[in-house]
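All protein chains but one are shown in place.
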Amino acid sequence: MKKQWGGRFEGQLDPVFERFNQSLGFDRRLLEADVRGSVAWARELGAAGVLKAAEVERLVAGLEAIGRETAADPSRLDGSTAEDVHSFVESALYEKVGELAGRLHTGRSRNDQVATDLKLWARDAFGRVRSRVEDLVAALVTLADEHADAPLPGYTHLQRAQPITIGHHLLAYVEMLARDRGRLKDALARMDTCPLGAAALAGTAFGVDRPTLAERLGFKGGPAGNSLDAVASRDHACELVFCCTQIAIHLSRLAEDWIFFSTHEAGFLRFDDTVSTGSSLMPQKKNPDVMELVRGKAGRVIGDLQSLLVMLKGLPLAYNKDMQEDKEPLFDAFDTTLACLEVAAIAARGARFDRERCAAAAGEGYLNATDLADLLVSEGVPFRDAHERTGVAVRRALELGVELQDLPAATLAELFPELDGDLASLLSVEKVLSRRCVGGGTSPDRVRASVRAWKKRMAAWGM
Amino acid sequence: MKKQWGGRFEGQLDPVFERFNQSLGFDRRLLEADVRGSVAWARELGAAGVLKAAEVERLVAGLEAIGRETAADPSRLDGSTAEDVHSFVESALYEKVGELAGRLHTGRSRNDQVATDLKLWARDAFGRVRSRVEDLVAALVTLADEHADAPLPGYTHLQRAQPITIGHHLLAYVEMLARDRGRLKDALARMDTCPLGAAALAGTAFGVDRPTLAERLGFKGGPAGNSLDAVASRDHACELVFCCTQIAIHLSRLAEDWIFFSTHEAGFLRFDDTVSTGSSLMPQKKNPDVMELVRGKAGRVIGDLQSLLVMLKGLPLAYNKDMQEDKEPLFDAFDTTLACLEVAAIAARGARFDRERCAAAAGEGYLNATDLADLLVSEGVPFRDAHERTGVAVRRALELGVELQDLPAATLAELFPELDGDLASLLSVEKVLSRRCVGGGTSPDRVRASVRAWKKRMAAWGM
Amino acid sequence: MKKQWGGRFEGQLDPVFERFNQSLGFDRRLLEADVRGSVAWARELGAAGVLKAAEVERLVAGLEAIGRETAADPSRLDGSTAEDVHSFVESALYEKVGELAGRLHTGRSRNDQVATDLKLWARDAFGRVRSRVEDLVAALVTLADEHADAPLPGYTHLQRAQPITIGHHLLAYVEMLARDRGRLKDALARMDTCPLGAAALAGTAFGVDRPTLAERLGFKGGPAGNSLDAVASRDHACELVFCCTQIAIHLSRLAEDWIFFSTHEAGFLRFDDTVSTGSSLMPQKKNPDVMELVRGKAGRVIGDLQSLLVMLKGLPLAYNKDMQEDKEPLFDAFDTTLACLEVAAIAARGARFDRERCAAAAGEGYLNATDLADLLVSEGVPFRDAHERTGVAVRRALELGVELQDLPAATLAELFPELDGDLASLLSVEKVLSRRCVGGGTSPDRVRASVRAWKKRMAAWGM
Partner (left out) sequence: MKKQWGGRFEGQLDPVFERFNQSLGFDRRLLEADVRGSVAWARELGAAGVLKAAEVERLVAGLEAIGRETAADPSRLDGSTAEDVHSFVESALYEKVGELAGRLHTGRSRNDQVATDLKLWARDAFGRVRSRVEDLVAALVTLADEHADAPLPGYTHLQRAQPITIGHHLLAYVEMLARDRGRLKDALARMDTCPLGAAALAGTAFGVDRPTLAERLGFKGGPAGNSLDAVASRDHACELVFCCTQIAIHLSRLAEDWIFFSTHEAGFLRFDDTVSTGSSLMPQKKNPDVMELVRGKAGRVIGDLQSLLVMLKGLPLAYNKDMQEDKEPLFDAFDTTLACLEVAAIAARGARFDRERCAAAAGEGYLNATDLADLLVSEGVPFRDAHERTGVAVRRALELGVELQDLPAATLAELFPELDGDLASLLSVEKVLSRRCVGGGTSPDRVRASVRAWKKRMAAWGM
């Protein structure tokens, strides 16, 4: 295929280098955006008097046909020798409208073209990521609603700490995902300026109306304010991928928790067979593959971010060919994050908690020790002393293999002369839970209130 | 020093592990925030009836004294055997107010305490980063104002591309930094919720008023909405460090440009002696150390982000000791970014452009070839043909060692029969610049307009 | 303090930049190596006739005194205004020997000097890391010896898979650490060439004998072969830090395993109180802090590697000031890895396995299902069918809440008409273990043989 830049050159490209240089294999994903951008550019060249109205219409018709045809049959791109998606479209346009195609690139460069395409693509793509975040939030809120009052051991350091409710645990992830959603929104708003018209680096020399052009392409922030920056910056790509890393890390933590919950040892959670696999050797195995893959893919997304950051470090202005390497990590982070969100929602919808086992576990292992200390505090003991004395009681209970409330009465009387209530009742899981009724706390009432608040917020998101 | 958690334990810590575990060496930086948080907590315990008014006052007075004394003499922390800054403060408080100190930790855990301290510190610290971003913007805008109309070769692929102005080049970095500022602002707003009251993981069991507590500590977003999330999440730390990576990458690119500008080969820019160093061996050397260090430190900040992301990946809820490793990368990213911004501003203020040399360079090397093609376009030639024919002219000019406008008249007439104007004038640097008068373009008028716009925006920032 | 490069400069350094530029705060760690390198250089200048024998002796005596004095009292470096450790030593040398100090830098640059210092330091430092790897291997082998035959559930996907022995699990980490040791050895051998004599970039102009110089400094690989490479490359630093990342990842996995083993749910392992901490709020907590910190610090070491890689990417030859940023990540990776190895060995030595609980767990949860399928295979059933039929048996057993060998006789007869032996005995943990007697397998005999083999190998390491 004829290059877009042949005049100055004598030789042919080395075929090995040509393959190395070719980006059509991945930037074909931008075709729809490229067509959209070119249509807008054609119209602006018309408005600026560079093209006649009839020429504009022929170009637009040709471009739209290319868009339709490749959407209907993406295999048209297979095996093309075009250098990149822009050359592919230009070349297809020559076939449609002949020499007129050669007028479309007036005042435009691939530099502002690709910068525009990437933003158009990213706006749609990461809008979809946001929707999937919302879907997962919905799945978790539903599950939290169902288990708002179901006790579960709460952990710190993976050691049993205090009883919480299953709903409370799920809503922790809802908080994280809601922040992830906000981050995405901010990132999308920040990048919403139009590079087209920046040309190669210095601004186009033709009198196009950049604000109108930006509007035509749906950029709410208007035209990008500096032509060098418009073609040379990729912080928006970094920021989107960073948003993905945070989603990925939050999902990796959910995965870690649920993989632990579904062990034989904990037995709190059972995944549906639809998202589990077995072993080719061991017939009894049922593995939480879905969450393991989600956890593992955090590495991939973090690697994508790394690739982008390293590529950009120390590049001079304006465009450098290194920047062709911006697309694959962005695409991969998008694909991976979208898929992880999707399967996590499926896993959540199929998750079955063993409420009885969870409740039993919440009552075993001294998770009420803090409350015992707190009882002493209400009798006027400074917390540090109460803590110390309760610690001694725990040591005694460990030796006897009993829970705190089951210590011999004599021991209790000796250790805690201040206390005289019914410890078994005062330290029951229900009481312990209900005491955490402060805002953000784990008491069933609070969790139910949170569920209601999230449902409202989801409604405000348009769900 | 006595531990805060001794009752349950029989043995002493192994001294090697104790050193390994100790965080006072770096979390001492949180002391001021820790005191502020504890004062607020004491007041809330008072309001909740857990402490008497007089007790509150004694605690507050003691805490404030500790804050003052360590501010006046930070060496008080040197050599302390306290496990962390919280233990240090508690222990100092015992010395001031005796056993009453043991009541302060009622209903609170180090988990919500450190989460709160870190946010209080970060709010101030990264507010300072934002100010330094603004300072650097101011320095660059001033320089851009001075050189709004001074020609400079513009580059893509580090090859001369089209003339731009020095001011335009500088304003590209202003755009980047303004986005960095916006990113910081968003990050600070997103994290502005108060973890205190979340206790260890499940919410405090004492009836403190978390909204008031949040307000007391200046958190505009109110209390954190879920106690597990409040103590276990660190996406805000990641986001702040990510903001730093973008600043660092933008500075690394400015560094790369300026290091190239200051080579013997380019000779466009001279750094002040105050930010340059020499060689211990080669007496003639004057090195742009300042910008090299700035560029190199991008690696450091990117490494800090990496450390945080990897540490968090796959951690179960809620707090795990791994998270003690959140502070050093955050502190280091802060210190590094702040310092880089500061020295970059100094370098900018001392940068001397050799305007004559820049202008001469902008006129040499066919930077006006696009404009020659554009002239053909105005004569009705499709751009692709115009591009091709100009490419041939460049090849011819290269052979003859002349600029395009200096090609023999016969050659010009043969290659471009359509053109008859005064090429030397039509292709002059001034003309080429003035044609890029589109929004965001490099023409001196546009650059001056941009400078005015930035000055307004800086005023809106309160500068 | 007077700079080493003042003659060409007019102004003073900006104090902010001076602080930014100063590396003494961290490169002071190289002092001992710097002195060693300078002593060798002085002797070579003597041998080359550049210095007289008496001058050499005075320089050497002065240098050695500086080494002794700063070793005895490192605070001599505090508050020095020297730019770096090399300037500090030179300046101290002026105080000792007067103007003669000015002759030592003949034919040498800080570029080859620091490259040499760093290698000298790294050789010793990472030799110590290797020793600590060996210590941990020893601790694990001892523990494996003790528990060579103790059953433990083996996991894949954190689901119980097949019985293994505790010893076998420990020896898996021994394999990893032994590879880590080999990697370190290779890295140290590869970097063992002497940069000194490369001068700033082009080689010294004085006739020093570089092979002798290299030998004097203990470099087994002789002088570095190209002066530009000698001063500009840091792949050896990257490789050493990469070795640390592998150690850190292996330790993070051991940590994950042991943290799980020490949960209330598993209950396989108890850490000693000497490496555990409690909670400031929850009196019952005993947390495996030591292994959590070890796991978390993997992030730090991976971040260190990242910092180095990013810093080096795209740097032109030869030395650039960016490279001043090579030291801190290398130092930090060293400190962190050394400390993690040390505390992991302490944790290992204090680890108490609950053998009874481990053995009971190994017999529960269908870990013998593969062996049941294998029994069918010995009766001529293709493995895939045997696997399928055993899977059905597991489903049946799950419904009944029994182990496979405890299925009703009728069910067994129906599902497995081929089998007629005593299933309870054939599927006992002991039998299952003993069948894995292939090389590398988990049978107690094999594990004991492996322990013996490791003890021999450790002896060959000089332990």
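Order as written gives the chain letters A, B and C; numbering starts at 1 within each chain.
Everything below uses one rule, namely that contacts are C-beta pairs under 8 Å (C-beta built on N, C-alpha and C of every residue); 3 or more make two chains touch, one makes a residue touch a chain.
Quick caveat: nothing in here was measured; it's all calculated off a predicted structure.
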Worksheet item: With respect to the chain omitted from the figure, which of B:61, B:158 or B:402 is a touching residue?
Response: B:158
Worksheet entry | Which residue of C:111, C:262 or C:279 touches the chain not shown here | C:111
Discussion item. In the whole complex, not just what's shown, which of B:278, B:350, B:363 or B:441 touches the removed chain?
Written reply: B:278
Worksheet item: Where does subunit B touch the missing chain, residue by residue?
Response: 153, 156-162, 259-260, 262-266, 278-289, 292, 306, 309-310, 313-314, 361, 364-367, 369-370, 372-373, 387-388, 390-391, 393-394
Worksheet item: For subunit C, which residues reach the chain that was dropped from this view?
Response: 4-10, 50, 99-107, 111, 154-158, 161-164, 168-169, 171-176, 179-180, 182-183, 186, 190, 197-208, 210-211, 223-230, 232-233, 235, 238-239, 242, 245-246, 249-250, 252-253, 255-257, 260, 295, 298-299, 302, 305-306, 309-310, 312-321, 370-371, 374, 377, 382-385, 387-392, 394-395, 435-443, 446, 450, 453
Fill in: Where the unshown chain meets subunit A, residue by residue
3-14, 16-17, 20-21, 83, 86, 105, 108-111, 199-200, 272-290, 292-293, 295-300, 302-312, 320-325, 328-329, 339, 342-343, 346-347, 350
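Please note the rule applied: only the chains that are shown with their structure count from here on.
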Worksheet item: Approximately how many whole Å separate the CA-defined centres of subunit A and subunit C?
Response: 33
Worksheet item: Which residues of subunit B are in contact with two or more other chains?
Response: 4-10, 105, 111, 199-200, 295, 298-299, 302, 305-306, 309-310, 312-313, 320-321
